[in-house]
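Let me give you the structure first, and then I'll get to my questions.
For chain A:
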Amino acid sequence: MSGTDRDPEVEAEADLDAETEATAEGGDEPLLAVEGLRTTFETDAGTLVAVDGIDFTVSEGETVCLVGESGSGKTVATESITRLVDSPPGHIEGRVRFRGHDLLAMDAEAIRSVRGPGIAHVFQNPQDALNHCYTVGWQIVEAIRVHEDVSEAAARARAVELLDRVGIANPSARFDDYPHEFSGGQKQRVMIAVALAGDPDLLVADEPTTALDVTVQARILELLSELQAEFGMGVLFVTHDLGVVAEIADRVVVMYAGKVMERGSVLDVFERPSHPYTRALLSCLPGRGNEVTGIEGSLPDPTAPPEGCRFAPRCEHAIGACRRGEQPPETELTEGHGVSCVFYRDGRDPSVVRGNGNGNGSGDGSDAETKRRDASRNGSRSADASTPGTGGAEGSDGG
Partner candidate 1 sequence: MGLPRYVAARVVWAAVVSLVIVTITFGLMAAAPNPAVQEAATQAALEGGDPEEAVERERELRGLDEPLHVRYADFLRGVYTLNWGWSDLQNRPVSEALSEALFYTAQYSVPWTVLTLLIGPLIGVYSAANMYSWRDHLATGVAFFGYAIPNFFFGIILLLLFGVYLEWIPVVYNTDVAVFSLENARQLAIPVFVLVTGSIGAIMRVSRNESAEFRNADFMKTAKAKGVSPLRAYAYHVMRPTMVPLSTTVVGQLLAIFLGSSLLVEVVFGIPGLGRLTFDALIAQDTNLVLGTTLLFTFVAVVGNLIEDIVFTVLDPRISYDDR
Partner candidate 2 sequence: MTGSNTERQARLSRRRAIAALGAGATTALAGCGGNGNGGGGGGGTLLTPEGDQVVLDVYHNSASETQQLVAEFIGQELSANLGIEVEIEPIDGVRFNDEYWTAEAEGGSDTVGGETVEWSEPTPRNPGPRSVTSNEAWDMSLVIGLNTYPLNPQTNRVFFDGANSRYNPVGYYPEFDAAGLFEEAGAATTESEIASVFEEIFVNIAAEQPYIMLTFTDSITGYNPELRGPVEEFSNGWDFAGWFTEAGGADESAGLPEDIEEPPAVEGSYNSVSGSAFSTLNPLYNTESGAGTAIDRALDQGYTFDENQEYFPLLYDMSTDRGEVWVFEVRDGLRFSDPYGSVDAETFVYLIEELHQSEWANTANAIEWSGVNVEVTGDLEFQAELPEPRLLWPESFDPLEYPIPRGLLEPYVENEDREGLQRNEELLELAFTGNLGPYVLEEWNRGSGTTYTRNDEYYLRNIEEGPALFENAPYFEESTIEVIESQASRLGALETGEADSAGIPPERFEDFDENPDVSVYQVPQSFNRILSVNMRDNGWSAGPGNLFQFVEFRRAMASAIGKTELIEGVYRGLAQPHYTWQPRFSDFYPGDDVVETYGTGDLYGPDVAREFARAAIERSEFDYRYAEE
């Protein structure tokens, strides 16, 4: 937020300096650092605050999951990073530093050069994300040739290679097929191929499996994991499915109504869920009896967010302090594990929120353990990634 007051040009210069610094520091700066990101929309009903000052980081090769109910601002947050949000009516504030450059301060051409080769997106609905009028090959080639001056033939060869890599059988023949000739899962594979076309450093995957059949979901997740390992990409993964989170995440950021409720490593969040909201989410996991009803109540009106903690109106533990002032500042419980809840501040007793959940808590933990073990079968990646992941979180908090 502080960045918005500054002259963008000065900022751009500062970014260049920052990059030099970052290089000098030998890559201490995370791949992506989001600070005070706030995205609002001008609507007829008033100003809608979709994302209200969030911070997070993603390091090279790390997988960060953005978790929350639908409508909690996850998608807007990811799309604000590369400024895919239309403005107007959208308005993005804050700082988004990618490899040391502030993406929000860049001119239109510069940001376009980041989209694709720097940060690539995979969207939720593969059905509509591909243009039905063009062959899939054309759409991959477009992604290549927009950024690189390569020949048609070379681009085609690479596109075929990508199709092959994302698991499309007989890729050179399917190159000339139209999206409607592919199944949903195949389309998402094509979308991933499109995203990979620019060899990105960061892949933003916004619920890439939600629209797909359950059996297909797993394969797509598997593919993403493989590719992440192979290309060494950072991945920012948006989902409301905690099962998926458990499987792939290094670190988790829990969002609610445009605010960050809790963040931490996947173990922190699954084994020691600290925010009432996180705990409520976890209770919705299959086998918890709450999956049908979900969390009672609904998200607050984004044009008039409540005072105090955003979750307070739905929180069974809410007290007077919860409904006053701003969202409570984050309290760091352990290194990299933060929570935004008044019960962790000012000497209140956190066990109230963890309270009668001790048994549950251990249950959560064991369940998460099971999931972790399942996920670990996919290879050593998680273990490798966890260390720099923690380091990234550290850097973010320190900066």
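Selection rule, in plain terms: all candidates are chains of the complex that A comes from, given by their letters.
To be clear about the criterion, a contact is a pair of C-beta atoms (placed from the backbone, for glycine too) under 8 Å apart; a residue touches a chain by one contact, two chains touch by 3 or more; residues count from 1.
Quick caveat: nothing in here was measured; it's all calculated off a predicted structure.
Here chain A touches, in this complex, candidate 1 (chosen among 1 or 2).
The residues of chain A lying in touch with candidate 1 in their complex are 79, 82, 84, 112-117, 120-121, 123, 125, 128-135, 139, 142-143, 146-147, 178, 180, 191, 194-195, 197-198.
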